[in-house]
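First comes the structure, then the notes that go with it.
A single protein chain has been removed from this complex, and every other one stays in its place.
So, chain A:
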Amino acid sequence: MADGIRDKVAILGMGCSQFGERWDMGAEELMEEAFSEALADAGIETREIGAAWLGSCMDEVNIGKSATPASLTLRLDNIPVTRVENYCATGTEAFRGAVYAVAAGACDIALAIGVEKLKDTGYGGLPGLEIGTLPPLWWPNLSAPGVFAQVASAYMSRYKVPRDVLKRALAEISAKSHANGAKNPKAHLRKPVSCDTIMASPMIAEPLGLFDCCGVSDGSAAAIVTTPEIAKSLGKHPDNMVTVKALQLALSNGSEGGYNDWDGSYILTTRKAAQRSYAEAGIGKPREELSMFEVHDCFSITELVTMEDLGLSADGGAIKDVMDGFYNADGKIPCQIDGGLKCFGHPIGASGIRMVYEMYLQLQGRAGERQLKDPRYGLTHNLGGFPHQNVVGISIVGRYR
C-alpha cells in the first residue's frame, strides 16, 4: 500500500486572476495575471520552475490542444509543460500533475496553471463538448440543468422530502454563497441575493431556477509547489506553510449510467474519492476535523448532495445542516467561503486551482474580510461531467504543523 502524498509537497505560492466578463483580455493575459501573483508570492524566478501543467478544457479558440500557450506566455525555461483536460476536474488535474511531480522527486519546483475564457463562446452555460458517438444513444434532449435536476427528483423521492422543503434549502445554499462572494474582490458576482428572490427566479429545469445555477466567467488561477524542505530553504516558515494532505480522483466506471445499480440521489465517485482522500490525509472524522471546504456547486442540488457524499452531513441530513447554518460563514464548517462557482462562475481549467487558492489564503490568515478563525484543513471538490458519468477530483490542504 502506497503511503500517499501527505506533507510531501508544500504550496510555495499561488495566484488568481479577477474572475468575470474579461472581454478586455485574452487567455494569455489572464494566465499572466494569475502567474505573476503566484511567482511574487513564491518569491522565486521563472527559471526555477522545473515542470508545469496547464489545465484547459473547453477553450479551443484561445488555447488549442497543446501546452505551448502556457510555455510561450509565461516564458518558461524550455521545461516540460503538459496540457491536461478532464471535464470540470481539469484544474484539480493540473494541480495533481504538479504535486505528483514534486512528490516523486522528478523536479524541485512545479507549476500548475488553469485558464478558460467562456464568455467568448457566446453560450449561456458551457459550450458544446465533443462527447464521442455513444452518448447520443441514450441522452435525448439532455441539458446539464436537466440531468442535475434529476438528482433533485431522486433525492426528494429517496428521503421523502417535500418539494417546498428542498427548494427552500437550495435557496439557502445559493444565498449563503452570494453573501460570501459579496465579500470577495476577485469574485464575478458580488451582490447578496435573498432567498425570496432565488425562489422566485425563472425555472431552468424543475426544481432548479436561475439562481440554482452557477455563473459563466473568464478566469485563471496558478499554484507553485515544492517540497517543505525546499520551501524552508527559500525562507518560508513552517508555522505558516500550507502542505498538500491528499489528492484523489475517481471516475465513473459505467455502473451509474448503464448498469442500473444506482438510484440517482447521490454521486458515487465523490464518495469513493472522499474515502481515499480522508485516508491519505489521515482524517478520521471529517465532520469534526475539516475546517472549511469548496465544492463543485455547478447547481445548488449538487452542493447539497456533495455535503452528504463527503461524509460531512449524514445521508438525508444535509437539508437540516443547511437550515441550521452549519455550512455558513459563521457555522461549524463553512462551505464556499469565497463565493463558490455560484459567484466565481466556472472557467473550467481554473476552477479547481481557484478553490485551492482560497483554502491557501485562509490557512495563512490572508483572506481579508472572509477570514475564518484558525482553520486547519481545507477540502476542494470538483465534479466533472454528469451525475451518471463523471470525473471527481478532491484535494485536501492544511497547515504543515
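Criterion: a contact is a pair of C-beta atoms (placed from the backbone, for glycine too) under 8 Å apart; a residue touches a chain by one contact, two chains touch by 3 or more; residues count from 1.
Following the convention adopted for this analysis, contacts and distances are computed from a predicted model.
Student: Between "Glutathione-independent formaldehyde dehydrogenase", "Zn-ribbon domain-containing OB-fold protein", "Bifunctional diguanylate cyclase/phosphodiesterase" or "Multiple sugar transport system permease protein", which matches the UniProt record of the unshown chain?
Tutor: "Zn-ribbon domain-containing OB-fold protein"
Student: Among A:Ala149, A:Leu170 or A:Met199, which residue is in touch with the absent chain?
Tutor: Hidden-chain contact among the options goes to A:Ala149.
Student: Write down which of A:Gly105, A:Pro140, A:Pro162 or A:Gly235 is the residue touching the left-out chain.
Tutor: Result: among the candidates, A:Pro140 touches the missing chain.
Student: Out of A:Pro192, A:Gly254 or A:Gly365, which touches the unshown chain?
Tutor: Counting the whole complex, the residue in contact with the absent chain is A:Gly254.
Student: So one chain is hidden, and I want to know which residue out of A:Val9, A:Ile63, A:Cys88 or A:Ile204 touches that hidden chain in the complete assembly.
Tutor: Touching the chain that is not displayed is residue A:Ile204.
Student: Considering the whole complex, not just the chains shown, which residues of chain A touch the missing one?
Tutor: 124-125, 128, 133-134, 136-147, 149-150, 152-154, 157, 202-208, 254, 258-260, 264
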